[in-house]
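Got a structure for you, written out below as structure tokens; questions coming shortly.
Note that one protein chain is taken out, while the other chains of the complex remain in position.
Per-chain numbering from 1; labels A and B assigned in written order.
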Amino acid sequence: MEKIKPGLSDYLEFNKYRAINLMHIGRMAAKRGPFDLHRDLKRYPWLLDLLKVNSLLQRLVKGRSGNYRTAVAMVLGGVVDGVIELLEGIFYRSDHLILHEDLLPPEIFRAMGLQPWVPELLGILLPMIVPDSMQKYLDAAENEGIPPDICSLPRATIGMAMKNAFPPPLAVVSSNLPCDGGMSSYTVIAQQTKKPAYWVDVPFDFKSERALNYFAGELKAMIAWLEEHTPGKMDWDRLKEICDKRNVMAELELDIWDMIRQRPAPMAAEAVWMSHLWFFNVNPGYDTSIQLLADLKSLTEENLATGISAVSHEKYRALLWNPPTLHYVDLLVLAERTYGVSLILDSMSFNRQPFIDTSSTDSMLKSLGSIIMQGPMARHTRGPAEMNYFPDIFHMVKHFDLNMVWVAGHIGCKNTQAMSGILQEKCRDAGIPLLVIDYDLMDSRITPKEGIQEQVGNFMENIMKARRLD
Amino acid sequence: MDIDKWFSELLDEPVNELVQKAIDEGQIPIGYFCSYVPDVMLSVDGLFPVRMRAPGIAGTELADNYMSSVICSYTRSLLEFALDGRYDFLQGWVFAASCDHLRRLYDNLEYLRQPGFSRILDVPHKTGDAAITWYTGELRLLAQALADHFGCDMSADSLRTAIREHNRFSAILSHIGEHRKSDHPVMTGTEYHRLVITSSSSPKKALIPILEKIRDDLQTRAPLPPHRARLLLVGGHLDDPGYIGIIESQGGLVVGDRLCTGSYPGLMPIPETGDPIAVLAKHYLTRTSCPRMMEAFRERAEDIVSLARECRADGVVIQMMKFCDTWAVEVASFVSYIREAGLPVLHLERDYRLGGEGQLRTRIQAFIESIGK
Partner (left out) sequence: MNNGRYYGGCDVGSTTGKAVILGSEGIVGSSLIPSEIDPEITARHALEKACASVPGLEGIQGLSYLIGTGYGRNEVPFASENISEISCHAMGAFWCDPSIKTIVDIGGQDMKAIALADDGSVREFAMNDKCAAGTGRFFEAMSRIFRMDLDEFSKLSLSARKTIPVTAQCSVFAETEVISLLAKRNPPADIAAGIQNAVGKRCFTLLKRVGLKPHLTVTGGCAKNQGLLMELRRLFQIDIAPMTVDPQLIGALGAAILASRKK
């Protein structure tokens, strides 16, 4: 089987995005000036890790070519741009900065003129770039009495708060999502920041009208609280504008999802999951997000029209369940090259309710609530499993014509761990091969990348009887 | 009759002699798993509530296969018992969506056991007006479901009767519990906990005569032999009096508790006027004082400090179940708060099944020595 050799255009595209990333970083550095930059780097040492993003770019484009390579590079470039914008918000709009937990709608905060800052974003981005970057924060939390069995995402966030690695916000807003570890961490984080805190209550019931009304009521109360405690003021027209644009993004994404149902898939992996993760959760309603998704859609359409598959030798189509293996995010690149595994869709992207009814303020709040309640993390961590967890998995397998389910079995995700037995039985009954990778989301000391490779190799070679392509 | 022995035997099996007798008389046992479930509603018109336990659990191999070993051992032990058929006597159960582990226990039981009647209550994580209104709605739905399935009378009058009976029962048990707190206690924490746990896992009516007798006898009981220290025991679900027994074997008398399965806040009286369902919603939501409630850390911590002062405790022992997320994240903050209030604190982790007695003894003994007692 011939090795995938990227061509000249691939090489040029790669360097173009490398340069763009450097330009974004350079622009920010120039704006800050040497004195402020030095102070920022001392205050937020994680900035140094973020600066290494081109090493991530290099790892993610390896062995990928054509529109697929461009798409991945473009998505990462968009993330870099988004991160720079976030940093600008921290540095230049700190008088509007609020710290909020990852499952609250940023649309609302932006419509209020506030600068939202989600600490978990660092926990997600940093290990992708520098695999052991979060270890010092995990250890800091553990040394202050947070047990090691708490999920490493809230644990690392607590550790960052304890080490004063966050910009000081005006207020902290959190909720009971996505899980107990995440919810409880904010008690500690609020204590550490010593700022006023507000909590939003999200019902367990994720579907009924009653539940939607309750959540919408909670969001209204949150808005009122923010208006009282911060300079933020809700601009309902602005919210409508953001939501309308988010709807445009959702349409574009659904078009892409439609196309990747085809065999072989014209687009895959980071182009699909990273684009959703960043642009829908952090930058929803941005013109740049719309443009990026439109460009992704064009690249996908072109591939589809010319019969070009994203993964050159697509032999297997996989669903990734649970957040991607953050400290070894190039796993998917390796799986493509070694076994021809195409990661079609993942649980962090798939959702049942992407659209916002912008006809009234009430309908907007209910839709935003529904997006969260019916969306990733909330839907999958809370159950009832027979209504969301399992139906989603088997729907995705069928709808996207997939061969297998990969569960990134993060040891700290107790909600997933507790479903492992049932999932194995159901997959066995349905004849769907299941791989559960035992590891920790961001602590490579638990299972290093070699250990993850071994588990994938054992599954592919022994269960799937796959031949190595390399 | 050796009362201690009798109560101990009642705790040995989920279907003890009182439960069996009630079933034979046509009463309906409904299992429940958490303090947020209004067990009063399960005491109406021929129903009786059974707080779920797994006494004598030896291992959780079957349950671990489904739920994995990083889940709270209480929920795993319950699943193990369910898979062994030990809960087949129940005609239904009511969950609260109180924590990740209980929610997933519910999911596993729905898949593996499919009981006749099963509900999961959507308990808010806050206690404001909107949350109370929401929970009232949930309880109305529960009442309707119970009425539809079991044909029981869930009318306002019927519920008010159940509330009054609950209060009467709680008053007897609380009165008994007061005997732990006096300057010369006549009752150990172990003995008391045995009564409280039996009460939550057996038909309460059957226990009233003997509890009244115990209450009366305590007036003239001789004080206990001297102990080294007075301790307040804090934590979530603890249903094995043996754990307290080990603490007390080292001279640490447990004079009060803040346990989900204990006297505070479980035996607080419920208002007997007003719309009973709304009253129950407010009562159970606001009094339970669990770390799952998002806003109320300070109130919880203050509760513990006040309770410790009320019991004139020399120290506080906080025990939590290993792998519990809500207690685990909060406990370090609790410990600091209580220490700043001038009270010594010992923080312990445990499994559901009583084990590691030597290790527990050492820690309790060292703690008592360290507070100079």
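One rule holds in what follows: a contact is a pair of C-beta atoms (placed from the backbone, for glycine too) under 8 Å apart; a residue touches a chain by one contact, two chains touch by 3 or more.
Fair warning: this is a prediction, and the values are worked out from it, not measured in the lab.
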item	value
Selected residue (touches chain absent from view) among B:G26, B:G85 or B:G372	B:G372
Contact residue for the chain not shown (choose from B:P115, B:G137, B:G242 or B:G356)	B:G356
Contact with the hidden chain (one of A:G145, A:P196 or A:G457)	A:G145
Missing-chain contacts mapped onto subunit A	142-145, 445, 448
Where the missing chain touches subunit B, by residue	356, 358-359, 361-363, 365-366, 369-370, 372
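Definition applied: only the chains that are shown with their structure count from here on.
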item	value
Geometric centre distance via CA averages, subunit B-subunit A, whole Å	39
Subunit B contact footprint on subunit A (complex, rising order)	144-147, 149-151, 154, 158, 174-176, 179-181, 183-188, 191, 199, 201, 203-205, 210-211, 214, 217-218, 221, 381-386, 389, 411, 414-415, 417-422
Residue ranges of subunit B in contact with subunit A within the complex	65-68, 70-71, 97, 99-101, 103-108, 110-111, 120, 122-126, 130-131, 134, 137, 291-292, 294-295, 297, 322-323, 325-326, 328-333, 335, 349
